[in-house]
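One structure below.
Left out: one protein chain. Kept in place: all the others.
Right, subunit A next:
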Amino acid sequence: MNFASKQIAAQPSPPTCLPWPREIVDRVGWLDFAESLAKGERELLSLWGESSSVHMAVLEEREPRLRIVTLECPEGSFPSVGQLHPPASRLERAIRDLYGLRAENAPDERPWLDHGRWGVRHPCNDPEKIDSASDSYAFLPAEGEPLHQIPVGPVHAGIIEPGHFRFSANGETVVRLEERFGFVHKGVDQLMAGASIERAARLAARVSGDSTVAYSLAFSQAIEAAFDVNVPPRATYLRALMAELERLANHFGDIGAICNDAAFALMHAQCGIVRERILREAARCFGHRLMMDRIAPGGVVVDLEQENVAALFTLIEWIELMTPRLIALFGDTTSLQDRTVGTGFVSEALAKQYACGGYVGRASGRTFDARKAMGYAPYPQLTFEIGAAKGGDVDARVWVRFDEIKASLRIVRQILDEAPQGPIIAAWALPEDWTREGAALVEGFRGDIFVWLRIRADGVVQRCHLRDPSWFQWPLLEAAIKDNIVADFPLCNKSFNCSYSGHDL
């Protein structure tokens, strides 16, 4: 592979995307990128479409650096990346459903988000009216004498999001799991197109409710990159504070829920208390338990009052006291170990191939963390360790989450100690002249969230692409459950806790 020649082949295109310029490639260049992904020289961060072009964001392996490449495809099709690199496949199916652009030689041509019920085909690009049909979908076959199928969902037994799982099992042992999603598809791409920046920010905050802070942060950073807005230092600290509180609340909630699925309700109850206290403190400090709509392009919309700093310190001290006890309870309880160790294994190779972020990737040896790799403020000023494990099982994913809890506690302490005073939002105005593009990659609790957007000269969003970490985690759940018993599925699923809403968009 000759990197130098490709660099020359790729030309920056107007409007320039910031902070990573978008490069135009031809079909050969596009396939070169796909090949380098397949060889593991690069990692796929996202793949998305527009009216007559497709874009791909990749991570350069050698010098953590992001690149965005574009292929114009006025004839409505592009060479499939998925044929060489399977993680692209679902994204290509989604592009076809929403934008009508076809991936040539794609390994899987079935629709993905489109269940035939919208009344339109490719709604985001020259929509074509159709009659809503009934939903028929060809699941992959799993054949053999003793095999039987177990369909589950979209409505599940618990208070969880809707999706469909098709298990092929041999007795109790899962031979294949096939996921089918799109049930919570809300048409966010199309709602974004033509929205004002304020409305778009509200939409971004509601892509996945448990990651509302992270999505607002990613969206705001992309806008700030596009318009070259300097966020005041205090605002960056408050953003990180919210992001870490969100991470803490989710990790405690999830650890509790995982243990609950292993019939250990005591952990669930204890973790639920910690989560509730965090949310109450968040509501007191920022006026919303989930901190929705508190981060805006330019900064944050609420300041942290001095009296709340003390309350947050008290909260952190209490969590610091609780955490070792919860760790001991988890680590010393053989009935938990019995269920979690060795269950739902994800190999290192698979985690790397899928560029799998968050605790799922980190529990399988992939240590990417956008806070470190992208180095957005204020993280370079803070000291913290990223969790890592190699076990790849449910147990490892819980331990990585405990590591992340410790790191977040440390970060919150530093923020409370060191956050500078000053303004919390930068005044900025839309330049009236030209179209702008921006992108961002931030670390949500579940993994890295990617945003790319283009703002038209009249100040409205032309296209905003938001990529949830779940896109690259859901496929690994299919792999993780293989050869486990059906009854261990809830446990595995909780240990991943992928987003449905963020994925279906």
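One rule holds in what follows: a residue touches a chain if its C-beta (ideal position, glycine included) is under 8 Å from a C-beta of that chain, and two chains touch if they have at least 3 such contacts; residues count from 1.
Everything that follows uses one rule, which is that contacts and distances are computed from a predicted model.
Asker: Under which of the names "NADH-quinone oxidoreductase subunit NuoB", "Sugar ABC transporter permease", "Type I-E CRISPR-associated protein Cas5/CasD" or "Anti-sigma factor antagonist" is the non-displayed chain listed in UniProt?
Answerer: "NADH-quinone oxidoreductase subunit NuoB"
Asker: Which residue among A:Val120, A:Ile327, A:Ile386 or A:Ala426 touches the omitted chain?
Answerer: From the options A:Val120, A:Ile327, A:Ile386 or A:Ala426, the contact with the absent chain belongs to A:Val120.
Asker: Check the options A:Gly29, A:Pro79 or A:Gly182 and report the residue that touches the missing chain.
Answerer: Only one of A:Gly29, A:Pro79 or A:Gly182 touches the chain omitted from view, namely A:Gly182.
Asker: Per the definition of touch given earlier, which of A:Ile24, A:Leu147 or A:Ile160 contacts the omitted chain?
Answerer: Touches the omitted chain: A:Ile160.
Asker: For review purposes, identify every residue of subunit A that touches the missing chain, sorted by number.
Answerer: For subunit A, the residues touching the absent chain are 115, 117-120, 123, 127, 132, 135, 154-155, 157-162, 182-188, 190-191, 199, 202-203, 206-210, 212, 253, 266, 269-270, 272-273, 275-276, 279, 283, 289-290, 292, 325, 329, 332-333, 499-501.
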